[in-house]
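Just one protein chain is left out here, and the rest sit where they should.
Every chain is named by a letter (A and B) in the order it is written, and numbering of its residues begins at 1.
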Amino acid sequence: MIHGIGIVFLITSAITVAGALAAALLKNLIHCVLCLSITLAGLALLYLQLDAQFAGFAQILVYIGAVAILVVFAILLTRGAGIPEYRNVSSSWLVSLVIAAAIFALLTWAVIRSFPATAAGAAPGATVQSIGSALMSTYVLPLEIVAVLLTVALIGAVIVAMPESGAAGKSIEKGGAQ
Amino acid sequence: MSFIQSMDQIFITLQHWIAGLFPLWLQPAVMAILAVVAILGAFPAIFAVTTVLERKGLGRMQNRLGPNRVGPLGILQPVADGIKSLTKEDIVPFTADGLVHFLAPLVLVTAVFLGFAVLPIGRNMVLVNMDAGLFFFFAIGASVELSIFMAGWSSRNKYSLLGAMRAIAQMISYEVPLLLSSVVAVMITGSLSTTKIVEAQSGFTGIFPHWYVFTPWGFAGFILFVIAALAETNRSPFDLPEGESELVAGYFTEYSGFKFALFFLGEYLGMLSIAGFGITLFLGGWGAPFSFLGFIPSWLWFFLKLFAAISFFIWLRGTLPRLRQDQLMNFAWKFMLPMALLNLVVAGAWRFLGEGWQRWIICSVVLLAAYFLLGRTLMRHQKLGPRSYRYAE
Partner (left out) sequence: MTPLAGFLIVAALVFAIGLAIALTRRNAILVLVGIELMLNAANLNLIAFWRFSPHAANSLTGMMFAIFSIAVAAAEAAVGLGLVIAYHRHTKTTDLDAMTRMRG
C-alpha cells in the first residue's frame, strides 16, 4: 500500500525519530524507556505500512510487551529510577557524537547515490499460512536453533542474575535486613 | 432476502444505507467511522449494564440488596456513578510525574478499544478482517502492561508501585497459558483470522454444533483460557494487585475523578473483550447452539453468550477467595503451562487420529490422567483435612 512518500509515512517516521531522540536526551531513565516504547510502536507502524503484518504484530508483542518491561524492571532493580547522581553523558561524548553523525552521513550518501529502485510492485502475499509453511519447510533449522538459543539464554540469564545462595549470601542478607 | 436474513444483517444494511448518502470517494471512510462509532457506543453501554449487574449480583450472593435507590431496582446507578466521577476533584500528587500520570489511563483505554477491532460480533460484522487478527489482539493486550506500570510508577507511592509490580508479574505469567490455550483453536482451524475461526465452528451434526468447546482439547483449552483471562484482567480470584483490603487500591491509588473512571472503564472493557475472544475461539462466536435456533440473529447470539460469560465472571468473583501472589505464580508456571502444552499435543493427535469414537476416548483419557497426576503431584505437601464448619454462637 505504498504510493510514493505519503503523509502517513512522514508522520510515523517523525514519531519514531522523535522517540529515539527523546530516549537519547532525557535524564530520567524511566522516561527514556517510555520514549523507547514510542519508537518501537512507530517502527511497528512502519512495518504495517510495508505489508509485513506478522512482523509488525510480533514487534509489538515481543518488544513493547516484553523487552520494554524487562528494561523497566532492570532499572527499578538497580535503583536508577531517580535523577542519577553522576553526570548524564560519559567523558568522551563529543567523539561518540561525531562517529554517529559520520555513520549516518555515510549511510544516507549510500542510499541517495545508488541507482533509483523501481516502483513498488504488488504487495507480496505474506499470509500467516505461507509464513507457517515456510517456517516448517525452508526455515526449520533456524527455528530449532532459535528455540535452543532462547532456552539457553533464559536459563543463563536466570543463573547470572540469581542472588548468591551460599554462606556469603546469607551474611549479606542478614546485614541488609538490619 | 428473507426476513430472518434481513434481521441478521440489519446493522450492515443500515451502515450501507447511511454511507450511500455520501459521495463515492468518501464512502469507505464513512463506513469505517460508522462501525467505530457503533463499537464506541455499544460496548461502554454494555459496561454500564455490567456495573449494575455486578453490584446487584454480588449483593444478592452476599445476602444483601445491591444499590436500589437510583431508578427502579437501581438500574440507573451507572448514571449516578458517571456524574460523580465527572464532577469529582482531580487530585494529582505534588511529587507525581505529571505527564506519565496523565497518559497512563489514556494508553490503557486506547489499547483496550483497539482490541475490539477484530472481534466478530455477527455474520459479516467485524471492523477489520485481518489475516493475523488474533495475533493483533494479543499484541495490543501486551501493551496494557506498560500502562499499568506507568500508572504505578508515576504516582510515587510505595503501595502503587508494589501493586503495579504484582500486576505486571501476574499478567506476564498468565499471558503464556493464555496464548498457548488459544493456539489450540488456531491450530485446528488453520488460520489466525477470527472470522475464519468462527466460520469453522458454524456447522452442525444433527442438532449439535461444531463448537470447539465440545471436544476434549477444546474443553480443556476453554477452561485454561478462562482462568488465564481472569488473571489477565485482574479479576477475582486473581485480584491481589487491586485488592482493597491489601493495597488500598493498588496501582490506581492516586487517581481520582475522571481518570479513575477511565481505569475502571478500561478494566471492564478488557474483561468484555477477552470474554468476547473466548466466545469467538471456543464457543462458536455468533453461531447458534442448536440448528433449529438459527432464526435468532447472529449478533443477538453473540451478546447473549457475552452476557452469560459476564455473569459467570461475576459469579466467580462472589464465590472464590483471593489467591496469594506466590500461589498465583505457582499455578501459572507449574500447572497451567504444562497443561496447555499437553493440550497442544492432544489437539495434534486429535487431528491425525481420524474420525471416529476412538479419538474421543484417547484424548479425554490423556487429558484427565494428566490433570489428576499433575494436580496430585503439586498438592502432595498440603495437609487437607475434611471440611469443618464453625457457626457463630
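Just so it is clear, a residue touches a chain if its C-beta (ideal position, glycine included) is under 8 Å from a C-beta of that chain, and two chains touch if they have at least 3 such contacts.
Everything quoted here is computed from the prediction, not taken from an experiment.
Student: Would you list the chains present here that the left-out chain is in contact with?
Tutor: In the entire complex, chains touched by the missing one are A.
Student: Pick out the residues on chain A that sit against the missing chain.
Tutor: 2, 4-5, 9, 13, 16-17, 20-21, 23-24, 29, 32-33, 36, 39-40, 43, 46-47, 50-52, 54-55, 58-59, 62-63, 66-67, 70-71, 73-75, 77-78, 80, 84, 86-93, 96-97, 99-101, 103-104, 107-108, 111-112, 116-122, 124-126, 130-131, 134-135, 139, 142, 146, 149-150, 153-154, 156-158, 160-161, 163
Here, only the chains that are shown with their structure count from here on.
Student: When the C-alpha atoms of chain A and chain B are each averaged to a single point, how far apart are the two points in Å?
Tutor: 29
Student: Show me the residue ranges of chain A that touch chain B in the complex, using the header's touch definition.
Tutor: Listed in rising order, the residues of chain A that touch chain B are 30-31, 34, 37, 53-54, 57-58, 60-61, 64-66, 68-69, 72, 76, 81, 127-129.
Student: In their complex, what parts of chain B are in touch with chain A?
Tutor: By the definition above, chain B touches chain A via 100, 130-132, 135-136, 138-140, 142-143, 145-146, 149-150, 153, 165, 168, 172, 175, 190-192.
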